[in-house]
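A single protein chain has been omitted from the complex, and every remaining protein chain is retained in its original position.
Letters A, B and C name the chains as they come in the text, with residue numbers starting at 1 for each one.
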Amino acid sequence: MAGSTYGSMFRVTTWGESHGQGIGAIIDGCPAGLALNEEAIQVFLDRRRPGQTKYTTQRNEADAVQILSGVFEGRTTGTPISLAVMNTNQISRDYSEIAGYYRPGHADYTYDAKYGFRDYRGGGRSSGRETIGRVAAGAIASSILKDLGITVCAYTKSIGNVSIDYAKCNKDNILTSPFYMPDMEASAAAEILMQEKMKELNSVGGVIECIISGVPAGIGEPVFDKLDANLGKAILSIGAVKAIEFGSGFQAAEKTGMENNDPFLYTDNGKVTKLSNHAGGILGGISDGSEIVFRAAVKPTASIASTQRTINKAGENININIKGRHDPVIVPRAVVVVEAMAAITLVDMLFMSMTSKMDSIVKFFQKE
Amino acid sequence: MAGSTYGSMFRVTTWGESHGQGIGAIIDGCPAGLALNEEAIQVFLDRRRPGQTKYTTQRNEADAVQILSGVFEGRTTGTPISLAVMNTNQISRDYSEIAGYYRPGHADYTYDAKYGFRDYRGGGRSSGRETIGRVAAGAIASSILKDLGITVCAYTKSIGNVSIDYAKCNKDNILTSPFYMPDMEASAAAEILMQEKMKELNSVGGVIECIISGVPAGIGEPVFDKLDANLGKAILSIGAVKAIEFGSGFQAAEKTGMENNDPFLYTDNGKVTKLSNHAGGILGGISDGSEIVFRAAVKPTASIASTQRTINKAGENININIKGRHDPVIVPRAVVVVEAMAAITLVDMLFMSMTSKMDSIVKFFQKE
Amino acid sequence: MAGSTYGSMFRVTTWGESHGQGIGAIIDGCPAGLALNEEAIQVFLDRRRPGQTKYTTQRNEADAVQILSGVFEGRTTGTPISLAVMNTNQISRDYSEIAGYYRPGHADYTYDAKYGFRDYRGGGRSSGRETIGRVAAGAIASSILKDLGITVCAYTKSIGNVSIDYAKCNKDNILTSPFYMPDMEASAAAEILMQEKMKELNSVGGVIECIISGVPAGIGEPVFDKLDANLGKAILSIGAVKAIEFGSGFQAAEKTGMENNDPFLYTDNGKVTKLSNHAGGILGGISDGSEIVFRAAVKPTASIASTQRTINKAGENININIKGRHDPVIVPRAVVVVEAMAAITLVDMLFMSMTSKMDSIVKFFQKE
Partner (left out) sequence: MAGSTYGSMFRVTTWGESHGQGIGAIIDGCPAGLALNEEAIQVFLDRRRPGQTKYTTQRNEADAVQILSGVFEGRTTGTPISLAVMNTNQISRDYSEIAGYYRPGHADYTYDAKYGFRDYRGGGRSSGRETIGRVAAGAIASSILKDLGITVCAYTKSIGNVSIDYAKCNKDNILTSPFYMPDMEASAAAEILMQEKMKELNSVGGVIECIISGVPAGIGEPVFDKLDANLGKAILSIGAVKAIEFGSGFQAAEKTGMENNDPFLYTDNGKVTKLSNHAGGILGGISDGSEIVFRAAVKPTASIASTQRTINKAGENININIKGRHDPVIVPRAVVVVEAMAAITLVDMLFMSMTSKMDSIVKFFQKE
């Protein structure tokens, strides 16, 4: 299977390694007639680009995207959109040391176990640079969602033990905070935490929250392709993500049914709403018209400069100090990746849902 | 897409509604030559059967499985295995009341939004009875895993705020405890909690933990079909599950890299091991040879007898009291469902991994 | 993979062996709200039922279909439709002889090579009875197509060297002719041929032609999922089919571009039409609004009573005489199978095509 394709109707295939020729994505199933240019995609890529603040790696990667196919006269043609970001900043330094041992928390050992050998330069295919393809594809998905009145908004909920206070949040802060936190006080506290951990040659994790607004009720497929199941897969497929929860999530396990059930209510103008949203906008795997809410846990960066114990391929237990420029916290750069994967999943499931009702299908083909 | 098929190489398709003719599953991709009979599957189904203790619904469903195809002379033939459990206990009571309103926490409203109408009898396709097909398929997957030296063991970690103490756990307790808890003290405390909540006409949630042992390093596909991403989808597709975490999970978000990284170590006989397992046995989406560990949050049963606010199809805000026999806690019956979905996913991904290395493929066909 | 599932959006999974408990199909992705009952499916199944004329096997199989799920109050619910035909006429005769050797033209040897052993009773999974599931699913697909104004009409073009004369054809004859031939003169000639070959303990092949009317222009996906490629796969997956051609087919290879190109023309009322239809209604893998036309070659029945050379599992070259009741010609019973597979493929590709244009998608969701 190999696993580099995601989605059924809106299908994304990514390729590329950290230190190869480049990174790219093919988007197959993008409808024809969508306005698209490189600038729109670049805006998303710039949000994951390193070197933006001192809390991300100081590598300077331009990561300029090219559209190689599928767009004609400024609009998508319905055929595969090939996007590529060629690698330009890959220093040809000596990787012989890293080639010989297995970094803790990384995929070095598991790739060797699976494939017999690996492209060890910068993590190869398991590098965070792989997400460039996801973000580029996510930019296109977001553009489709925008035309359908749907917005996906992700931000940092916590860095280490520093969490946002919803009372102090403002969405306008997200792009201002170096951590993409909507609460500037929390963001400032996170800066202090980061400086401390960077001094210790250590790294920090955090939690990303994502809110999707404007999704009509009825999106999601019963049983295996539930909207939360597919969003879960999409988000857990991001390298450093170790957990995901929807609505009240793990807290639901400690609640009673009386506390956790969300009563339905008609608004004064007859719209269906709910008095609470512990469900996170999904009931039985299908959107209920409320905001879709989930949170993802991001582990601390595995590459740290402190001394660590590990093994080498020669059969020895050794100590290592990982060199190079690494993000002391991966969370901020992962925010746009979460947004991208959520957008891709939503487009895919919106498209799937178009065949739910026979009368809608008949109307669709009559209109044509 | 419709969503009732799961898996690529080992593919499970389920069908059936709570109050229809029956529930079933087709397993396509089961290798030929596996010993299989109805008794082996029934053992798994009996673990999710209601009426076992006073903490599950008192409905008495035999849920006897039949093998309709794919097995000849006691062994699988490699062709689709059709399993069916015919419904026998469906009382033809009056469902006109439930047909008219939307139960909080259930899929009534979202199914109507998606499909225009729904089979309202007992929840139809969104009923927990749908998991019969999963468990039956999981029994077959477990049998394959057993032949490969792999075991999947799920149990209840907590009921409401009552959690197990690992120091007091014993795997032998799992099938003894009415909640499938390995710690009998916690199990007793949970009984007290349940009795209290049942008196209140309320319900309780909980957490299920799952340990998979014996998986060789190298299973899982990079990027989108990571082992944790696919396990995540599988588990989140179970009706009442709202969250999943691997290894240290949400706690990883509060840790530093020094704390969270698992140092590799050679054992005295040269085997690769890790000093800790915060990763939950998966690095870069690929198994690392350690135990795979995950936890899933199960929400409290949505069907409660207490008065609840909701809406009806006539456009009115109303109060309801749900009648009928419902589980005051869904967690214990979901344990075997978690085990089933994990087993199915693992078989699927073990099969995928067989084409990772060219030299293994050459050897495979030479041997044939 | 295992291969018993067909389709992406409208997905059919079949199960069952000739002499097992039964044969069935799961249809996942059927839209909600389609009127459906067992009678409508039975009409299709009866067209493939044996014992209708003396040119088909004299086995008397009722083949009564049951709907086990997915239909509520006479309409589909959008969830999987489980269809089953239980086996009732399977005589428990002695199969030990056939178990020991490999019949020429059958899958006995290849199943043993693939799986290590086989269900040898009546051909097991490779029996023509497997098509019951396809035909049942095809009945549902045909019902969807009818609501969309599309008809699929298959008939026998030739039996052995006896071909229909288009000048003498009348569609009303199709169900009258024992061979489903629209030309009654050719049908009579085929009867004479059949009687001769039956006396010789021999069998005959033939060609099935299929015309699909009412398909709008624009159905089919470029490159790999061309409408003709997917129809080709669907038809070639029917057991005895050895070839397929679209439009002028193999004759196109002997034509020039001037002869083979179909000039476009506007009709007086401004509709796009073509002066000829050598393309068979498909250009670049996408429907052009003309009738879709294809032909499939069906091989002569492999099971013949004449003496044949073959091998046994004991390593010996032997002579055999196959016993039992077999169709002297498979073509007439395959006509409805061709129709079913074409209908399933068309529904699947119509559904895929709903996301071709961004503006149609926006309109679809606005309307909702």
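By definition in this document, contacts are C-beta pairs under 8 Å (C-beta built on N, C-alpha and C of every residue); 3 or more make two chains touch, one makes a residue touch a chain.
Just so it is clear, the model here is predicted, and its values are computed rather than measured.
Asks: Would you indicate which residue among C:K171, C:K242 or C:R325 is in contact with the undisplayed chain?
Replies: C:K242
Asks: Counting contacts across the full complex, list the positions on chain A that touch the omitted chain.
Replies: 1-5, 8-9, 11, 13-17, 20-24, 26, 28-30, 32-33, 66-70, 72, 75, 77-82, 84, 114-119, 124-125
Asks: Tell me, which residues in chain B touch the chain that this view leaves out?
Replies: 8-10, 29, 31-34, 76, 78-79, 144, 147-148, 216, 218, 222, 350-352, 354-365, 367-368
Asks: Considering the whole complex, not just the chains shown, which residues of chain C touch the missing one?
Replies: Per the touch rule, chain C residues meeting the hidden chain are 1-6, 8-9, 14, 102, 104-107, 109-111, 113-116, 125-126, 130, 158, 160-161, 197, 200, 202-207, 216-226, 228-230, 232-234, 236-237, 239, 242-266, 270, 272, 275, 279-280, 282-289, 297-304, 306, 308-311, 315-317, 352-353, 356-357, 359.
Here is the rule we go by: only the chains that are shown with their structure count from here on.
Asks: What whole-Å value do you get for the distance between chain A and chain C if each is reduced to the mean of its CA atoms?
Replies: Each chain reduced to its C-alpha mean, chain A and chain C end up 44 Å apart.
Asks: Note the residues in chain B that touch 2 or more other chains, in rising order.
Replies: Residues 1-5, 8-9, 14, 114-116, 125 of chain B touch two or more partner chains.
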